[in-house]
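Please see the structure below; I have some questions.
For this depiction, one protein chain was excluded, whereas all remaining protein chains were kept in their positions.
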Amino acid sequence: MSLQHILELCGIAFFAVSGALVANQKSKPDWFGVTFIGFITSIGGGSIRDMLLGSYPLSWVKDPTIIYVIIASIVITSLFFNKLIRFKKIFFIFDTLGIAMFTILGTEKALNFHVDPAIAAIMGMFSAIMGGVIRDVLTNQVPVIFRKEIYATACLIGAIVYLILNALNCERYTCLIASTLIIIAIRVVAVKYQLSLPQFNREK
Amino acid sequence: MSLQHILELCGIAFFAVSGALVANQKSKPDWFGVTFIGFITSIGGGSIRDMLLGSYPLSWVKDPTIIYVIIASIVITSLFFNKLIRFKKIFFIFDTLGIAMFTILGTEKALNFHVDPAIAAIMGMFSAIMGGVIRDVLTNQVPVIFRKEIYATACLIGAIVYLILNALNCERYTCLIASTLIIIAIRVVAVKYQLSLPQFNREK
Partner (left out) sequence: MSLQHILELCGIAFFAVSGALVANQKSKPDWFGVTFIGFITSIGGGSIRDMLLGSYPLSWVKDPTIIYVIIASIVITSLFFNKLIRFKKIFFIFDTLGIAMFTILGTEKALNFHVDPAIAAIMGMFSAIMGGVIRDVLTNQVPVIFRKEIYATACLIGAIVYLILNALNCERYTCLIASTLIIIAIRVVAVKYQLSLPQFNREK
């Protein structure tokens, strides 16, 4: 099992936990509902990317390990529920690592389909955020990405940095690590200083 | 026309009626809205399964009979509306037959793509429940599967029974009938005794 595969499974696990916690907060669903939303949250972004690219078979359809990782994550979330909801910092760290990794791996995958760099950046961002968007739609909320401190924008900037380094012929791991760090740095600064993008309409 | 095709069309018809009734209950849409939601409810689950598997062309795109069956179902629903809403039992029977059949046929179809059994079970369940999930999202509700008595879980168990019998080299019709009966039995018992899965979080 390669390092990349392990990192991907970590991202999957985190998104499953985050999906389960958000689902539980809002509509008190049963065990099935929580597992279903955790599952959709973690595989949603990559599935949408792959269906838009026409990249078949989808990763989780090809690799059932992903399913078992999700189920294990949900069980663990249940066991440590009362502890997990107290440590908001741990979640911030996992979430940030998760979106950073999903963005860059998604951008890379899109590039393999020889799309324009603008499309690759969008596909990278979609990989990171679309699971959360579906989770919010299923729990009947306006998606959090439309309101949260600089979030999807951080993914987009990271993807663009990756594409620039890649165009400059930097080595793969240099591109990966530099752009991942950029996303993490933007998120940390945005949350610490509560930075948001300006509202679209400053009505007068 | 084979027996399987007829059964599939019956499932389609039921889901169209159920979609139309739910749509009408909630947001009083016009004729177009009701037909649209009935259509999406009946073809949604199979379409999502096929788009996840990359199985093109989708059944309803290939076979326009499905469209005519849906339109006929909506017209019939309209004519007998005031009678239909009184006989809740009839709906329960149709719905249960519908999800049982969709689950097992969906599981079979996924197996033809040589996926892992865990994936085949998920695809079977998706075939049965995803139409209803989209219907609920379009009518701006939290999907009913997250709250209802053991529903999606019954599909999942039926799919697993099918996969076990299939792995034991049982004859196709034995697998089909046994697993369909399991789903029906679980639903009947769940509704009769109002069984639900436990809530995910028992907050203290």
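For reference, chains read A and B in written order, and residue numbers begin at 1 within each chain.
Please note the rule applied: contacts are C-beta pairs under 8 Å (C-beta built on N, C-alpha and C of every residue); 3 or more make two chains touch, one makes a residue touch a chain.
Predicted, not measured: the structure shown is a model, and the values here were computed from it.
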item	value
Given B:A16, B:V34, B:L97 or B:L176, the one touching the chain that is not displayed	B:V34
Sole contact to the chain not displayed, among A:I90, A:I177 or A:L197	A:L197
Interface with the undisplayed chain - residues on subunit A	51-54, 113, 115-116, 118-119, 122, 133, 137, 140-143, 145-147, 152-153, 196-201, 203-204
For subunit B, the residues touching the chain missing from this view	20, 23-24, 27-34, 36-37, 47, 51, 54, 56-58, 60-62, 64, 67-68, 78, 81-82, 137-140
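Here, only the chains that are shown with their structure count from here on.
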item	value
Length of the line joining the C-alpha centres of subunit A and subunit B, rounded to whole Å	30
